[in-house]
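For this view, one protein chain was removed and the others were kept in their places.
And now, chain A:
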Amino acid sequence: MAVLLIAEVSGGTLAVDATAKALTAAKAMGDVTVLCASAGCGGAAEAAAKLDGVSKVLCADDAAYGHDLAEPLADLVVGMAGDYSHIVAPATATAKNVMPRIAALLDAMVISDVTAVVDADTFERPIYAGNAIQTVKSADATKVLTVRTATFDAAGEGGSASVESIAAAANSGISEWVEDKVAASDRPELTSAGIVVSGGRGVGSEDDFKMIETLADKLGAAVGASRAAVDSGYAPNDWQVGQTGKVVAPELYVAVGISGAIQHLAGMKDSKVIVAINKDEEAPIFQVADYGLVADLFDAVPELLEKL
């Protein structure tokens, strides 16, 4: 079996954690070739070549791939798909955008958010916000799938694969990039952080959300949020954890002023240790919390900041 793993490359840099986790899943399907497609992705390709278990790295360095537009990347991958039995990517926003497009062009059904590889044709994936796990067997000639990174350990380094440049495919030019609004941050990235501190509607305002951020910084943590906190404008969209946001599984997840709706639990219930701070002792978040503190967050968080 020959597997093509589409590396997550952002701004020309390899997203090592996401790619290395998807690599672990890909290795269970066969021999792995990594594709880095971006503008100025030579460095990313070199980094991918060092990952343990990569046979070869293909580098498509072209402006067309610089902003993760789905159409040109799908055309590139479809053009080379004949050599592979599986096309795999970590389930990032970029891959969720492009992989179904690739699958449809290959007349295959995409398999989203794979959490376990049973064999080369059979995969587990969560449905209904993780309330059920389905095992599915694919009858397609080429399997196209995305991998939920939170459930796989990252492959290590120590590889020394060859890097080969490949030509860009024709670009239909039907979509163009206008701008990115991406906030730079020194905090760990949400999906790879060891600790995540999340705030919900209970935090009450954008100003008070600073308290959640301070707590996160004290713990060296990433900041997350519930949908309600994002919708209310306390936190940016890319902090949303849940069924339709990011899925995280850190060593420690601290939920502050979050009720624990199933859509939120879907994104964090596989965390190792869960702490909940909520003034309502009936809040469903306590059903998944290892340590629950029934308290007003405006008392508990300042006290916690002091005592850590």
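Methods note: a residue touches a chain if its C-beta (ideal position, glycine included) is under 8 Å from a C-beta of that chain, and two chains touch if they have at least 3 such contacts; residues count from 1.
Note that contacts and distances are computed from a predicted model.
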Expected UniProt protein name for the omitted chain (select from "NADH-quinone oxidoreductase subunit L", "Electron transfer flavoprotein subunit beta", "Transketolase" or "Recombination protein RecR") would be "Electron transfer flavoprotein subunit beta"
The one of A:2, A:133 or A:170 in touch with the missing chain is A:133
Just name the one of A:19, A:38 or A:92 that touches the chain not displayed here. A:92
Out of A:112, A:198 or A:259, point to the residue that touches the absent chain in the complete complex. A:112
For chain A, residues in touch with the removed chain: 10, 67-71, 74, 92-94, 96-105, 107-113, 122, 125-140, 172, 174-183, 191, 195, 219, 227, 230-231, 236-238, 243-244, 246, 251-252, 262-263, 269, 272-275, 281, 286, 288-295, 300, 303-304, 307-308
